[in-house]
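Note that one protein chain of the assembly has been removed; the remaining protein chains are unaltered in position.
Now for chain A:
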């Protein structure tokens, strides 16, 4: 009896946890379809009494949301592709027993996790030395190699049987061929995991654009959210064609709508990719 009670208690707690995690998503989603006047008079509701697509039609009538979507997509796709290739090939070398200087390289990589360059040096590098201010590359280049992901891959490559390598060497294949043709395919699940981590980082990043992007044409979705939350002149930023001043601009609605548009793809692919993240987490906790 007491054991039963305990189990009920566990169920109730977990349902509570799940609800608390879910409700903010629900509020944002359902209120993005609420009427602006409704939000203004009675605030955000769990179950709004009105329905309106006004926020979305305002947002989608302008150019900015499409521009921002393009920027975010480009940065995510190019950044993830380059990042994965660079990180995986670098990690392979760190894990390769033939490489004499792998320990030096490992240490130099690990050291950057302990002692960072900090904001000022980083800012000067991108803005003053590389002249990447207001360039889309400022949103891509700085994240191409994450030491943590590299070490996840190192520990995985180390676990592969060395015979894989030797057999190919006997056949006269060079190390680059071996890596891309033999090691890469058998490591695909882990590489996919790292790719998802990179994709998530690029999709969600707003730090780089906050520092280096002033040109609104290069604003990614995340900065668009920020602009809509803080910008008083939302209409001209969104770039809609409406000039009818009798229409109430759905300020709150647009903030919620842009959030939904931004997290939509993540929530949509989430059920399919969740297991890869869990795998990556458990791999990462293996000390290398």
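Keep this in mind: a residue touches a chain if its C-beta (ideal position, glycine included) is under 8 Å from a C-beta of that chain, and two chains touch if they have at least 3 such contacts; residues count from 1.
By definition in this document, contacts and distances are computed from a predicted model.
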item	value
Hidden chain of the complex, named as in its UniProt record, picked from "Symporter YjcG", "Manganese transport system membrane protein MntC", "NADH-quinone oxidoreductase subunit J" or "ABC transporter permease subunit"	"ABC transporter permease subunit"
Among A:124, A:167 or A:188, residue touching the chain not depicted	A:124
Touching residues (missing chain, whole complex) on chain A	2-3, 6-7, 10-11, 13-15, 17-22, 24-25, 27-28, 31, 39-40, 42-44, 46, 85-87, 89-90, 92-94, 96, 98-101, 105, 108-110, 112, 114-125, 128-129, 141-142, 144-145, 150, 174-176, 179, 200, 203-207, 210-211, 222, 225-226, 229-230, 252, 255-256, 259, 262-263, 266-267, 270-271, 274, 277-278, 281-282, 285
